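The complex appears here minus one protein chain, its other protein chains still in place.
Now for chain A:
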Amino acid sequence: MIAELGQYALALALALSILQVLLPAWGAAKGDAVLMGTAAPLAFALMGFVTFAFAALIQLYVTSDFTVVNVVENSHSQMPLIYRITSTWGNHEGSMLLWVFVLALFGALVAAFGGNLPDRLKAHVLAVQGLIALAFLSFILLTSNPFLRLAPPPAEGRDLNPILQDPGLAIHPPLLYLGYVGLSVSFAFAVAALIEGRIDAAWARWVRPWTLAAWVFLTLGIAMGSYWAYYELGWGGWWFWDPVENASLMPWLAATALLHSAVVMEKRDALKVWTILLAILAFSLSLVGTFLVRSGVLTSVHAFATDPARGVFILGILTFFIAGGLALFAFRASELKQGGLFAPVSREGALVFNNLFLTAATAAVLVGTLYPLALEAFTGAKITVGPPYFNLAFGGLMLPLVCAMPFGPLLAWKRGDLLGVAQRLMLAAGLAVVAAVVTAAAVTGGPVLAPLAVGLAVFIMLGALTDLAERAGLGRVRAKVALARLAGVPRSAYGTAIAHFGVGVCLLGIACEASWSQEKIAAMTVGDQLVIGSRDLTLERMENRTGPNYRARSAVFSIRHQGEPEGRIDASRRIFASRQMATTEAGIRTFGFSQLYVSMGEETQDGHVSVRATFKPNVTLIWLGAVVMAFGGMLSLLDRRLRIGVPKPARSRVAAVPAE
């Protein structure tokens, strides 16, 4: 019964989405306020029905209703409750439903918080949102129905892929989808602006919080996914340049560029056309990501071949929205008025620099991700574009960007003084050099350039703080005055500084992890020791353990640091009977920002077990940096200017006067 109700709710949601496209758009065309006013209630109703369907599917999973195909294929009655819930979206159909749920949620949020939007803009934005919902709801109902019944029902489900039986599944996909789908709002705003042929600084002020929110979620989602892969896969890698990872990185890069260009548009009324294009591209890359992951074209041509309908359907949706968005852009962009002027060396110039490099880096990732697919389609040759490519192409493009990062916020609008900014950054640069020299003296081994990378990271962090210090006039005025001024600095400035600081933190973690990780591999029996850096590990015993739906074989090690005991660390292998699959559960201990990472392989008959132990200095900074970035984004989101929202028309007109 619940399954039928869920499906019925989806069908109703589909019908509502059609109305949400037609009525507001019609109203906007005719200037009919009543018709335009239907947009918000329709968005709420859509969200209600989609939520009901999503809750219904969760309920089916929680109660292990094995009359539903989707539940049978991805669940098991013995799984703990949390995994029975999360396995709802640990599969194709369920994750598409989560996608649509998030989409409907954003639609409703726009309707709820868009009270101060002009009627026509709001109607258009929600109509575009409705169109996206319409496409994906049809996709679910026609090709990926999660509510299909199965007769006769089996006694037990086939279990969730053991790799996914992890709290990560509860956090990572929802966060990632909030980011992916959040960009649909920016897209809808861009399309609405193109339809109306009118765009101003106020538009940027409405778009920025949505982009910022999506960006915050995307940042956290990617970081969470990276950490999950790190601890779950047992190899200790935190980024593999896998196509599905790239699929989430590309929208992130585009959204980062969009955030920065929207600032220029909001403050200076310039870069309008470019901002619109970026908003379209960012969501397009989200769709490309969805296509790459969902169609199966990447991981297996078989999934594509067995159900070509799915891949082709998503490809159709993708083509429609990307081509439609870009075509609209091509026809209408010329109608948008050109904005203010600025000198190449200025805050605007720095933000353009940021945008150029971010989009180039996005292109580099896109090429690396799609090139093997294209080559195979055209020549049949099978190649891999792996980390060396991305490190070189992506790294090469990010380097100038991060080097320039501390300069941007210090440059004045319109016309900046590069020399003056350089002087103000002298202290940060000096300390960065000291950090590099100290690092070079303190460590042995690792690449020659590694201390320089540490220096660069320190420069970015201190450079970010320099901006705040400058605003407060630290060192120039009395401490009390400086503190008072610091309290008055707008939250968005804090957000910028903290987010930029986070990039430095992340870079520091990457540099340390990549340069000075120590790894040992050994075949050990009970009592054997393994020396890793300043620590040694002793294999104390091997144990058998049992979990709710798995058996585990664990190796228990004791750690000694320079002779002093430091507790123990367990590495294990879990064997899931229902799928005849094993997973590696690495043992991880955190010391400061560094981690000791131990994983075990299969045991040989003579009682040896292969053990891989890695000491990763400052590795946690990689994810902490991302969290700091996201925190900066959140602070910026709380800025008074964005909360209050709509500016008075007179003020925005003043801001729009060309700055000459």
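Structural remarks
Please note the rule applied: a residue touches a chain if its C-beta (ideal position, glycine included) is under 8 Å from a C-beta of that chain, and two chains touch if they have at least 3 such contacts; residues count from 1.
As a working rule, contacts and distances are computed from a predicted model.
One chain of the complex is hidden; its UniProt record names it "Cytochrome c-type biogenesis protein CcmE", one of "Putative tricarboxylic transport membrane protein", "Cytochrome c-type biogenesis protein CcmE", "Kef-type potassium/proton antiporter, CPA2 family" or "Glycosyltransferase family 2 protein". Annotation: of A:Leu148, A:Ala323 or A:Val367, A:Val367 touches the absent chain (contact as defined above).
Of the candidate positions A:His76, A:Arg268 or A:Arg573, contact with the hidden chain is made by A:Arg573. Across A:Gln20, A:Ser75, A:Gln129 or A:Ser248, the single residue that touches the chain missing here is A:Ser248. In the complete complex, the hidden chain is touched by one of A:Pro41, A:Gly386 or A:Gly473, namely A:Gly386.
Contact with the undisplayed chain is limited, among A:Met36, A:Leu169 or A:Val454, to A:Leu169.
Panel shows chain A; residues 86, 89-92, 95, 161, 163-164, 169, 172-173, 176, 222, 225-226, 228-229, 232-234, 240, 242-245, 247-248, 293-296, 299-303, 305-306, 310, 341-344, 352-353, 356-357, 360-361, 363-364, 367-368, 371, 381-386, 388-390, 392-393, 396-397, 521-523, 573, 579-584, 599-602, 604, 608, 610-612 of it touch the chain omitted from the view.
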